[in-house]
Structure formats: structure tokens, C-alpha cells
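One protein chain omitted, others in place.
For subunit A:
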């Protein structure tokens, strides 16, 4: 990103001019050694992909060597072929679309609810009194435990699935955003008063930017939560979607289809997490952290 670059060269680079090399040191003292850096150093290129690629490689080698039972873990190419097949005959795209739609609706509703509730309860005392205790109570009940009740209330259709995903998403977003909003540095509040900011300007210039790091923590948990909710819901009771496809494959003993489903879930998760990371890096570019 456009953050300031680290100036320390990669370890093992050509002997770099030690600090103070400009002035000719007549003494025969040991050249200044740079201290061992404690931050992990520069990112390896495409570092995030290295682990998964290695894993697939091991899997492929083991399959080719016949060390894996193909009924339990089919070879990568079998899975790939099944995936292509499912995609071209149209079942996979329609299932993926159904699942994505569920996740997107649930996520959007959960995100909105989480942010609105957090702002209402973080910025007003009335809101805090009404909302915070209620959400904390809600948090104490594991959301997936609400499934039977929600089925009775909302029927077994899409509404109930979206509702459950929304709840799974809103809780972490609310908790983290609220904590960030109410933990705003008192010194900045004082500064805002001194500078004569209006209430709105105070919220816009200080409260919101100050709470963004906390919000992003919640957002990432929310994204993960939405996939988790999706998987559970689709595998318990659905008549369409990725989970349903996998559930049926289980009945026919088709591990390859199950693996295709898992891979697609994995891609969803990876892509959405990367998207959030990217936005976070953009928005929080002022932060210089260990991972910058």
C-alpha cells in the first residue's frame, strides 16, 4: 500500500553502509552492527499462498503414490474434474449463487444492525442503557442454538437462514465497534472541545476514525461468522445451496463432491477476508504497525 516503506534492507543484502559511515572513522573499531530486528521483517512475495500450495502438493504426491484411499480422500485432479463437471452442467453455479445470496443478505443486515446499534449505544446514554445490556444478553446465547426457535417462528425458508446469519454477523461487529466507540481517548474529546468542534464534526473527525480499527476487527470476525453460519444452516436443513449439495453427496458417498464444496467455501472465505484486509489497509494507512 501507500504506507511509508521500511528502510531497513533485507537481511543478507550486500554490506550496507553502516550508520555513521559518512564520517571517516580512523579507529579500528568493530564496524557498527545493526541490531537484530524484532519485527518479522519484509513480507515474502505471495507469502499467503505458500502454505496452501505446499499442502496441495503434498496431497497430490500422496495420491499419486497411492498412499491415500481414493474413497476417503480423492486425488486433487479427481476433485478438479468433478468441480469442472459440476460447473459446466450448471448445478454448481446455481448452488453457489444461492449460498452467496444468503450470505450476502445476512451479512449486509448483520453489518448494518451491528454498526447502527453500536453507534446508538456508543454515542448516547439512552442508547447505551437500552441496547448494550440486551446485546450482551444476546451474546450469551449461542446463536446456532436459536435455530429450532427460528424455524418455528419463520418457517424453514430463506428468511430464517438470513436471520441466523445476520445475528452471527452483528454480534462481533457490535461488540468491537461499541468497545472502540466508548473507548475513545479522553484527550481527543478534550481537544475537540478546545477546537470548538460541533457534535457532528466531533463524531466525523474524531469518533469514527478513532473507532475504525475496532470496527475492522469486528468486521473480520463477522465475515468469518457469516460463512460459519452458512455452512451450518445449509447442512442441517436446506433444499438448495452448496451445503445441500455436499449433504447429498454424503448420502451417495461422493467425497469428491464434498471436497469441491469445501474448496468453494474456502475460496469464499479467502476472498472475503482478503477484501476486508485490503479495505482495512487502505482506510487505516496512517497506522504503522508490525505488519505494515
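Some points to look at:
Convention: a contact is a pair of C-beta atoms (placed from the backbone, for glycine too) under 8 Å apart; a residue touches a chain by one contact, two chains touch by 3 or more; residues count from 1.
Following the convention adopted for this analysis, contacts and distances are computed from a predicted model.
The protein name that UniProt records for the chain not on display, among "2-oxoisovalerate dehydrogenase subunit beta", "Simple sugar transport system permease protein", "Sulfonate ABC transporter ATP-binding protein" or "AttH domain-containing protein", is "Sulfonate ABC transporter ATP-binding protein". The residue touching the chain not shown here, chosen from A:39, A:124 or A:195, is A:195.
Only one of the listed residues, A:209, A:253 or A:266, touches the absent chain: A:209. In the full complex, subunit A touches the omitted chain through residues 4, 187-188, 190-197, 201, 205-206, 209-210, 212, 284, 286-288.
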